[in-house]
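All protein chains but one are shown in place.
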Amino acid sequence: MTEKEKMTIVVCSGELDKALAAFIIATTGASMGMDVTMFFTFWGLNILKKNEGGIQGKGFKQKMFSLLNRGGTKRLKLSRFHMLGLGTWMMKLVMKDSHYPSIDEFITMAKEMGVKLIPCSTTCGMFGLTENSFRGGVESLAGAAFFVNEARQSKVTLFI
Amino acid sequence: MTEKEKMTIVVCSGELDKALAAFIIATTGASMGMDVTMFFTFWGLNILKKNEGGIQGKGFKQKMFSLLNRGGTKRLKLSRFHMLGLGTWMMKLVMKDSHYPSIDEFITMAKEMGVKLIPCSTTCGMFGLTENSFRGGVESLAGAAFFVNEARQSKVTLFI
Partner (left out) sequence: MTEKEKMTIVVCSGELDKALAAFIIATTGASMGMDVTMFFTFWGLNILKKNEGGIQGKGFKQKMFSLLNRGGTKRLKLSRFHMLGLGTWMMKLVMKDSHYPSIDEFITMAKEMGVKLIPCSTTCGMFGLTENSFRGGVESLAGAAFFVNEARQSKVTLFI
């Protein structure tokens, strides 16, 4: 039996458009039989945070940062034309009209297709996040060495 | 006869600096004998849109979004220091003074060197764009499966 080809995606951005691009590529790769790992770091962690998650972190500074940087799929903004929410809202309507999956549906699809969703332990440490901060179905935290090891075995590696 | 090495670039950003970086790398790859494919998605599609293209899309919401997101090489902004156009204008002057090609000249060069410029059919569908929305010399629309297939055969794959 031959091993599956690997694809590894670092998701460092937390904007809705970048998140969609990442999940479109990841689910396409998985549907083509690739073994896909997504590694979430910095603002990318917001995509995996619980929508109803409260303030995270220990100590005043982490808590303040968490307040600014709530995260959750409902709070993702477009990287352009957010316009106090108007542009992002229109984009979601346009996607719905055209029957595109929402970002939540993409996350569910990715999970069902076996895509691994991994939060970066280094940035979780900085922001005071734990496995409890994230939605169900997310894998255990892992560090940069895990990512580099996946990437060096991958046919396709992207930084988004 | 040996096959050419492949390079595949996803252009997801629509800023002037990112577009220049993408075309500098693509034309350099082509000049070194590589077979280069650029795959334009989300804001990257703006780089390929006709400068004189009117409002695109079907229905009110796509038309509104198109109005905000006109695109065309003349409307690309720097990702930093745009400053209501002043910074972008100065950057273009600096490039001209130093005899660097403009982004339009880079697109023409890339085409002449055999670089394939491919709009992503998924995001074209979202934004209501058709092949008619783009400048001459652009290839047919293709989906994410096409990109993943190119990428898995490529020596170099970048997400810009």
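Lettered A and B in written order, each chain numbered from 1.
In this text, a residue touches a chain if its C-beta (ideal position, glycine included) is under 8 Å from a C-beta of that chain, and two chains touch if they have at least 3 such contacts.
Fair warning: this is a prediction, and the values are worked out from it, not measured in the lab.
The missing chain lies against subunit A, touching residues 10, 12, 14, 41-43, 59, 61-62, 64-65, 68-69, 122, 125-127, 143-145, 147-149, 151-152, 154, 157-159.
Residues of subunit B that touch the chain left out of view are 5, 7, 17-18, 20-21, 24-25, 28-29, 31-32, 34, 79-81, 83, 87, 90-91, 93-95, 97-98, 100, 155-160.
Just so we're on the same page, only the chains that are shown with their structure count from here on.
Averaging C-alpha coordinates per chain places the centre of subunit A 25 Å away from that of subunit B.
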